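Left out: one protein chain. Kept in place: all the others.
Now for chain A:
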Amino acid sequence: MTKFRILATTALLTQTAFAPAWAAETHPVTGEPLAADQTFEYRLLDQFPSIDPQLIEETVGGHLARQLFEGLLTQNADGTLRPGVAEEWSSEDNQTWTFKLREDARWSNGDPVTAQDFVFAWQRAADPATASEYAWYVELSQITNASAVTSGEADPSELGVRAIDDRTLEVSLARPLPYFPQMTVHYTFMPTHPPTVEAHGAAWTNPANIVSNGAYVLEDMAVNEFVRLVQNPEYWGAEDVIITEITGYVINDANQALNRFQAGEFDMMDDLPAGSYPRLEEEMPDVAHSVPRLCSYYYTVNQTETGHEALQDPRVRTALSYMINRDVITDQVLKAGQAPAYSFTHWATADFELPEIDYALWSQEERMEKAKALMEEAGYGPDNPIELDLIYNTSENHKQIATVVSQMWRPLGVTTKLSNYEWQSYLEIRGNQNFDIARSAWCGDYNEASTFLDLLTTRNANNDGKYSNEKVDQLMLDSVTMSDPQPTYAEVEKILAEDMAVLPIYHYTQNFVLDPTIRNWPTENVENNWYVRDIYRVATD
């Protein structure tokens, strides 16, 4: 341990020597005076299970990966694409994509980042031997043979990705995919350094072993306590990076985290305590933020035999949906800027044009009237009541929403039994269709409407309610080859609203507190992807 500490300290000194002397300087573009102390500290919700890009499967590790590694493409503050390791990318037919890598991209040990490194990483992600829980993401990207490789039928070397030379990567897809470049931003597609992975096995991500190619390198970490990153002098864009050091503190308890934030112990936290946002916004308007976040909260309706038979009738599903007063949920339960949802796709999804969905425009009284009529038509009502099993995973917010919704359904003669389960049991119960209605949420894996709409196609593994409409399947299949699929997405949304495939409830916001001296935070990035290399701290006088 002592030896390790000495090593770490030496590394820190070396880093500091390399770091540009920003102290007492001004920002090169905006001219703002910069603080002498350019460190950024934030709260980690939980200990990250892994920071190996091909093994990460949750957000805490994902945020770290964006600082430690750089994929082919990254994002600007507004979420638009920006060259990463790839300088240029092109495709004639949206099916074969060519990425030209920059010459000066280097690993933290000085090795050049080559196309072969990407091939290695992508094959590794798909290889069943790696057992990546995100192998499905490779399949989703439509790379040739991805499914065959993840299912073990084909050798990883048959994956449709190859290095033409050190600086040219060619990706062939099974189907044209106009948004493929967007998908390369994801951590699963970040490169890994083959000699390091091969030499150290699972321990390659230890601070002593890790080699990465992002703006920062891992310096030190203690499980369940903290993680520290320092600038990577080998990073091709190191000159423009202002923050010199990043520290993340693992703090499980949201209230405790907020106390420590208010005591000035760190600069940023999200996942605020339930119900705290309105107070924070009032007390600290320049610190508390609420921005759109690409996730939709909805109720899955079990449309299989195991669910209540009434739920197979679209009229019943529609009536249930109409009765939900979304404004009450967003304005009186959540109170943090969330938007009432009448579509499955999040309203802020790039290029998505929200179709005119009738019931979104009606007043709640009109909806309730129609709901009662529909129920009667379907043969249910106070005389022929329905009893539904509504399940949710343990959380204060989910409980409140479920309680409110069950009250809203009462006038229809619907009684609701609420059951909560902890997460792992919940996944199993919901995945096996042992429910009538289940609380669900889906977050976009990339910023395009298909990341939502694909979920409601018949063969999608996450379609837990087993909604199935051939027309939706066909439209989603057709959409991938279209140059402008947006009208098709709108059409699908209209069908989903007619069938009431799921009951949309609200569209998420990202609520967080941020120290006001931290500038250039990407509040417009709806995927909540932030890159510390772009932010900086201004001086306070």
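Just so we're on the same page, a contact is a pair of C-beta atoms (placed from the backbone, for glycine too) under 8 Å apart; a residue touches a chain by one contact, two chains touch by 3 or more; residues count from 1.
We adopt the following convention: contacts and distances are computed from a predicted model.
The complex appears with one chain absent; UniProt names that chain "Peptide ABC transporter permease" among the candidates "Lactate dehydrogenase", "LacI family transcriptional regulator", "Peptide ABC transporter permease" or "Diguanylate cyclase/phosphodiesterase". If you put the hidden chain back, the residue from A:D52, A:E281, A:D499 or A:E527 that touches it is A:D52.
Contact with the chain not shown here comes from a single listed residue; of A:G152, A:P285, A:P385 or A:P516, that residue is A:G152. Across A:A36, A:I164 or A:A203, the single residue that touches the chain missing here is A:A203.
Across the entire complex, the residue among A:E396, A:E422, A:E498 or A:E524 in touch with the chain not shown is A:E422. What chain A contributes to its contact with the hidden chain is residues 5, 47, 49-52, 55, 57, 128-137, 139, 147, 150-152, 202-203, 205-206, 222-226, 249-253, 255-256, 259-260, 262-263, 265, 422-425, 427-429, 431, 461-462.
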